[in-house]
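I am attaching a structure below and will ask some questions about it afterwards.
Heads up, one of the protein chains got dropped from this complex, but the rest are sitting where they should.
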Amino acid sequence: MKLRRLAISIRDSAALRFWPLAVAVIALVAFPHVGGSFYVDLVQTTMILSIFALSLELLVGSTGLVSFGHAAFFGIAAYATTLLSPSASAPSLAWLLPAVLGMAGLAAAVIGAFCLRTRGIYFIMVTLAFAQMTYFVFHDMKFAGGSDGRYLYAKPLLAVDGTTLLDLGNPRTFYYATLGCLVAVYALLALIARSRFGHALAGIRANEQRMRAAGFSTYAYKLAAFTLAGVLAGVAGFLHAVKDGFVNPEILAWHQSGAVLLMLILGGIGTLRGPVLGAFVFVLMKELFQSEALFGAFARHWQLPLGLAIIACVALMPNGVVALPTQLRRMRAPLPHAG
Amino acid sequence: MRKSNGCRVFGRRQPWRALVVPPSMDFTVFLVQCLNAVQYGLLLFLVASGLTLIFGILGVINLAHGSFYMLGAYLAYALAPLVAAYSGGGFFAALGIGIVLSVAFGYVLEWAFVSYLYEREHLQQVLMTYGLILVFEELRSIALGDDVHGVAIPRWLSGSVPLGSVMTYPVYRLFMSGVCVAVALGLYAVVTRTRIGMAIRAGASNREMVQSLGIDIRVLYRIVFAAGVALAVFAGMIAAPVTSVYPGMGNQVLIVSFVVVVIGGIGSIRGALLASLVVGFVDTFGNVFIPQIAGILVYVLMAVILLWRPEGLFRTG
Partner (left out) sequence: MKQRRNVLAATLVAGALCVAAAGAHAQSKIKVGLMLPYTGTYAALGTAIENGFRLYVQEQGGTLGGREIEYFKVDDESEPSKAVDNMNKLIKRDNVDVVVGTVHSGVVMAMAKVAKDTNTLLVIPNAGAEAVTGPMCAPNIFRSSFSNWQPGFAMGKVAGERGAKKVVAITWKYAAGDESVEGFKEGLRASGGEVVKDLTLPFPNVEFQALLTDIAATKPDAVYAFFAGGGAVKFVKDYAAAGLNKTIPLYGPGFLTDGTLEAQGASAQGMLTTLHYADGLDVAKDKLFRADYKKAYKATPDVYAVQGYDAAQMLGAGLVVVKGDVSKRSDLVAAMEKARIDSPRGSFTLSKAHNPVQDIYLRKVVGTENRFEGVAVKGLADPARGCNMK
């Protein structure tokens, strides 16, 4: 009897809720030691995309603002990294990262100030328009290297008094730095969700008029969320620039904004696990369909099964992978119940 | 465009010309650029009018609209040899067949896929139609390949009209503009003068009422969608000889069409016409005077208009 009660209390305890997350983090930490270099690269890319997706989750999931132009901040940060870095020596992380994030945040604040004056479908279109504007700025103007893109000649490092603490040029170090950023962003968003700010955003998503009647200046809250989302997208952009050593205007294209929205919906909007899962699922699907081992010559038409999979996933799993068990259970036993 | 005391043209002072023609530009060149702008704007109108109908009346954001344009161009390329072989007919026969095929295709697509989008949120519609873009691109790639192709202009349209001493203007582009104007008039006539048009306008404002009047709204929606598809496919077909047929040609047209629809007001054909012409002029003259930022001008225009009139120039009821 006592044993049963102990087991129940362990099962229900708060600490246990974190163990799947812990398993995931441990798996990611251990992966570079077991995986081939191509797959480690892939996981790294996925982690960067997860950070990008998490930043959008703050807007779409928490505040109910569907932005179709989030790639703009990702791209601005990536380009800023290459533009601010000197071509001869390795830049210092101590000033580069804050500068890059600052620029992404500033851009988000300015663009948000304009976009947030509109609502609904018009908001979606205006965010798209501003993203296209930034795309053309980097694509057409000479300072940005045009359609060929720009290089990052040396990867940044963090040094104090001549001793290097963190050299992002080292692939292992960079992998763990990326993982660290992912965990930090996840934790930050989890904290926000529990804070007063997060609750205000949730209220705005549910019923903005009521929040305004209650005395909240919703515009300010939305702008703050938009700016923060821009800064977090900037983290992903910075990591992307350092990983490839090369940036290109296509990272600002509307396809990229669409892809990150897709990751959100695949994983499940409204949770923090959703964007991360969505990023993994999206990258895995792409790799799967492009795999010549499985599809042979047809692999070059990988966008066809991908498009069909996207349609199927959005149609059948509108709440994402995260909600799959609940959905399956509801399908098996359709009882009228209080969700 | 500075207000000077008139530029000297043909030896006489023409003050009004100074306001209209930039001092650094020859009048014939200006005329040609205007013709270019109008032609581009009218072509954009064909695509945007379909999009605004689908968006405004069906309430569906259809990202795959650019794909219909691309399919139209590839259809023109694919049909040309077939039509020539079987009936000896030419360009117009291919156009006719293309219209029929696209109406049928639109009808089936609405029934099979789009009708499931009505009840869904915008985000889901966006993503599902995004998946559709990928599907169409690959189907086209499998069926017709990925090469860039040209489509021949019918001989009687392939001449050029001389303008001034050096320049000529292709007759085919004038033909394109003419056809677009005819389609615009036809659209106006159908929407304002026919019973179907009346039903469409009613369905846009109040769906339930229309249904209770005995009109099957589902069939109506199917017709509207098929019309939208046909407009985009037709635009692709007539544009093919001028723009060439290449993969990805739908992408740019899609984004600009959305800009046009939003500027003009969702659901308003009048708005789409005005907005397409404005965009045509901004884009053409932007490319001539300030090519570095020409790409962003259209979006700046959209942002400015939305901030002034948050629901576009002509709101529909």
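Of note:
For reference, chains read A and B in written order, and residue numbers begin at 1 within each chain.
Keep this in mind: contacts are C-beta pairs under 8 Å (C-beta built on N, C-alpha and C of every residue); 3 or more make two chains touch, one makes a residue touch a chain.
Computed from a predicted model, the values in this text were never measured in an experiment.
The shown chains contacted by the absent chain are A, B, with contact judged over the whole complex. In the complete assembly, the contact with the undisplayed chain comes from B:G295, out of B:G72, B:G250, B:G295 or B:G312. Considering the complete assembly, subunit B touches the hidden chain via residues 25-26, 29, 32-33, 36, 40, 141, 146-150, 158, 160, 162, 166-168, 170, 172-173, 243-244, 246-248, 284, 287-288, 291, 295. Interface residues of subunit A with the unshown chain, by the touch rule above, are 11, 16-17, 19-21, 23-24, 27-28, 31, 34-39, 41-43, 45, 139-140, 146-149, 151, 244-246, 248-251, 273, 276-277, 280, 284, 287, 300, 321-322, 324-326.
One rule holds in what follows: only the chains that are shown with their structure count from here on.
With centres set at the average Cα position, the gap from subunit A to subunit B is 35 Å. Across the complex, subunit A meets subunit B through its residues 60, 66, 68, 114, 117-122, 124-126, 128-130, 132-133, 136-137, 139-142, 254, 258, 261-262, 265, 301, 303-304, 306-311, 314-315, 318.
Remark: subunit B residues 61, 116, 120, 122-124, 126-128, 130-135, 137-139, 141-142, 255, 258-259, 262, 266, 291-296, 299-300, 302-303, 306-307, 310-311 touch subunit A in the complex.
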